[in-house]
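A short worksheet on the structure shown next.
Omission of a single protein chain aside, the complex is shown with its protein chains in their original locations.
Letters A, B and C mark the chains in the order given here, with residues in each chain numbered from 1 onward.
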Amino acid sequence: MAGKGGATSSTYAPSPTTQKTKSLIFGNNDVDWVRSDGREFHQCRPAFFKTGAVNCASGSAYAEFGNTKVIVSVFGPRESKKAMMYSDIGRLNCDVSYTTFATPVRGQGLDHKEFSSMLHKALEGAIILDTFPKTTVDVFALVLESGGSDFPVIISCASLALADAGIMMYDLVASVSVSCLGKNLVIDPVLEEESYQDGSLMLTCMPSRYEVTQLTITGEWSTPKLNEGMQICLDACAKLAEIMRACLKGTNSTLEES
Amino acid sequence: MKLIISEMVGLSIGEKHFIQGGIAQDIRSDGRKRLTPRPINVKTGVISQANGSARVRMGATDVIASVKAELGRPTALQPDKGKVFINVDCSPTAAPMFEGRGGEELSAELSVALRHCLLGGKSGSGLSSLLAIVSQWNVFESNCRVKIWVPLFVSGAGIELSSLVVVEGKICWDLYIDGLVVSSDGNLLDALGAAIKAALSNTGIPRVNVAAGASGDEQPEVDVSDEEFLQFDTSKVPVIVTLTKVGKHYIVDATSEEESQMSSAVSISVNRQGHICGLTKRGGAGLDPSIILDMVSVAKTVSEQLINTLDSQIAAAEAGEDES
Amino acid sequence: MGLPDGSGDLLSKMDGDAFRRLFPLQFYESHFVKSTRPDGRSLTEARETSSALGAVASADGSALVKIGSTTMLAAIKMEVMTPPTESPDEGCIAIDFHMPPICSPTVRPGRPADAAPVVSKQLSDTILRHYGNLPVVFVYCSSGMINLKELSLISGKAAWMAYLDIYCLDADGALFDAALLSAIPVVSMNDEGKVVVMSEEQGGKEAVNNGKRKLTLSSIPFSLTCILHKKYILADPTAEEESIMETLVTVVLDSSGQLVSLYKPGGPVLAYTSAIQDCVALTRQRARELQAILDEAISGMEVD
Partner (left out) sequence: MEYVSPEGLRLDGRRPMEMRQIRGEIGVVDKADGSAVFEMGNTKVIAAVYGPREVPNRSQQMNDRALVRCEYTMANFSTGDRMRKPKGDRRSTEISLVIRQTMEACIMTHLMPRTQIDIFVQVLQADGGKSRCLIAAVGTRSACINAATLALSDAGIPMRDLVTSCSAGYLNSTPLLDLNYVEDSAGGADVTLGIMPKLDKVTLLQMDAKLPLDIFENVMQLAIEGCKAVATYIRQVLLENTKQLEYRRGTHGQSPAYSAFKVLFSAARRFIAVLMKFDGGYIMETVFDEGSRLKIKHIQSSIPNQRAVFRF
């Protein structure tokens, strides 16, 4: 609507000025610092999952990791909308969007255009596409609030929504990221930690099958560090998958993760 | 993307078996071994209007990268850093499917992968902690312009953003790196990575003299020199090696026919020290974590070779250009 | 059964679910004669409604409202702007209603839903109570229920620009009612005390407004959407009801019971004055319920 256009240049959000000073917290070579939410370096935020968040969808899930809040709806399998060629396997269509107020600065969520195709790739390998030929499954995600590690949360939440919709999958897909801050590897970083990271590693896997479906690394990593980072993520993914499974079974959906 | 590529190539069942079987037996359709890349051909300075440009050919894959520098303002969050934008376009000349908006999906995918591999993080803040070392200035004269070599890129993961600042918080260089896929026969990401590296080494950023006296909120006046250019030392810019998994094995520098048979591909950017500077995985199929680590170590050995070839090619191309 | 055609015979033979799909109108009517609706409500009963404040921490104020399964998330973000020269001592509110693809099977990414701009316009009309013909949502007008002067920081230099965005998370009818209900507490509750404004003349920072400040609403609007179908009036319709019976009437009343707006977008049923009066009466009743829900939500917030 008209409210969006043009206004951004003439106004500014007051928050950036307050952020600048905080960089001191993460002194690069300082080993001992405390994370802003008091967690240990290798401790994830408490994860909360809930399925069936959206009534009109075939399946849906809501995930909350600290301040990161995501809703994913799954529609289908349904008729492919576009006039597409015949396909004997199903199609997966993904879309990720942000609310305008999700980010500290209004409308920053538009920067994440690549998430839609990345989500597609992360899920594609886990879904048994042969089970719904000629049709499309739509996976739509909306980030209500961005509190760091958004994309891993979206992926995990989407796989839960797919399970809720009864789409056949080889395994649940769980995703976790670590940030490299100075000498430390910090799991499940919050927004602030992400903005000062020297490197990041995001791993998506199917824990029961012990297979990695998506891996993205940025920044400079030596081999031992890479091994360490991957191992931390794999362990965390396994735990996360347990929480997700518990949520699907309807038992005790909140668990503290360590 | 996998789907579209395989549709485009349109192989018969026999041909598919031939490709897969060849890879399993370590002899590919064009006679290469699994880990042998195609010969690489680099030409620099192909776009005279850009600050730097290069054209890289690997077999039938042909890409052009250009670097344009424009003066801009640093962001409020990072007043001590310049900005680098990487954008890739797929020309319809490469394949009819890129016509109209058809190439956008692939273009976006390549742009994001390159940003991950070269810029080190979404915010572009990757590895900026290393200091920019200004080493000795090798001044030599070419035909008309004096080149002053200052290694601006020192960090391992690609591009040192703090070296692009002219006046902190006021003026910085914005580097627009544009890639164009002219002809496509697989392994576009590696080719684009190599082209960007070559284009950066060909780039001359005009020296900027800042007029003294400007203070406060005023935008200082600058004088952009036509004669003095700063150049980047690109020996530390990483190269990208994509390992494509076909069947049980993985290959480097896959052609588009081989890519159509892939189950997954891992693109790893490695610098001269052998450190990983970025990694992205494409293709849906899952991979065992140990295979990924194995791929990483293979990528390191392959990258050494690639960096050496590329560096000598760049040097040869630059020498050729200076003579002409 | 009062059915207009022979499908009454079919009803006895057919399985209920199939009948619902094949003859939706008859299915509904067969319930209406018993003064009930398929979901168990009486004709004039609204669905269960809940409101929770402060759902999103990244916004300056937010509320999550559920009416049945219709879910709305409203949040406000405050930014500083230079006020326009024609109204130097006023701020501005931009209201936008979004229907992201997650909310309904009919919305696809890249193509905004048809209903979104309509609701958006209705909302800004209602909240800003502006009946002029300004084509944009930016309304610099102090005649509404929000006093835009309260958004001013330094006259002519700085003022608040409030972006009120309402996201529909689950669309199941009565979108406008839910959107309005979610918007109201957000507008009134937003906490804007924390911001420090640069004052240029002194070259330093000066806290212009310390402490929390609420926007005072001169009156609070509440709305109820009803379906008119034959002689029946159905309050708070679901998406299915809206798609089958097309005549909708939306009545907005303020907290003192004054009529704020009335909206009837066409539809095959002509609304007689008596029907409209019935709708208004229903809305009046509903407004009291909503007021109670809102008060509860706000008091819950203040305890925290």
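FYI, contacts are C-beta pairs under 8 Å (C-beta built on N, C-alpha and C of every residue); 3 or more make two chains touch, one makes a residue touch a chain.
None of the values given here were measured: they were computed from a predicted structure.
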| item | value |
| --- | --- |
| Which displayed chains the hidden chain touches across the whole complex | B |
| Full-complex contact with the absent chain, from B:L71, B:A108, B:V167 or B:V182 | B:V182 |
| Sole residue of B:D62, B:D253 or B:E318 that reaches the chain not shown, by the stated touch rule | B:D62 |
| Touch with the omitted chain, as defined above, among B:Q20, B:T75 or B:T93 | B:T93 |
| Residues in subunit B touching the chain absent from view | 9-15, 46-50, 53, 59-60, 62, 64, 66, 68, 70, 87, 89, 91-96, 99-101, 176, 178, 180, 182-185 |
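Criterion: only the chains that are shown with their structure count from here on.
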| item | value |
| --- | --- |
| Category of the chain touch graph - line, ring, star, complete, other | line |
| Innermost chain, taking as reference the mean of every protein Cα atom displayed | A |
| Chain centre separation (subunit B, subunit C; CA means) in Å | 50 |
| For the subunit C and subunit A complex, residues of the former touching the latter | 55-59, 62, 69, 71, 73, 75-77, 79-82, 94-98, 100-105, 108-109, 117, 120, 135-138, 161, 163, 165, 167, 169-172, 195-197, 239 |
| Of all residues in subunit B, those that touch subunit A in their complex | 76-77, 105, 108-109, 112, 116, 119-123, 125-127, 129, 155-157, 264, 266, 271, 275-289, 292-293, 296-297 |
| Complex contacts: residues of subunit A adjacent to subunit B | 16, 19-20, 28, 111, 113-114, 117-118, 121, 124-126, 194-200, 205-206, 209-223, 226-227, 230, 234 |
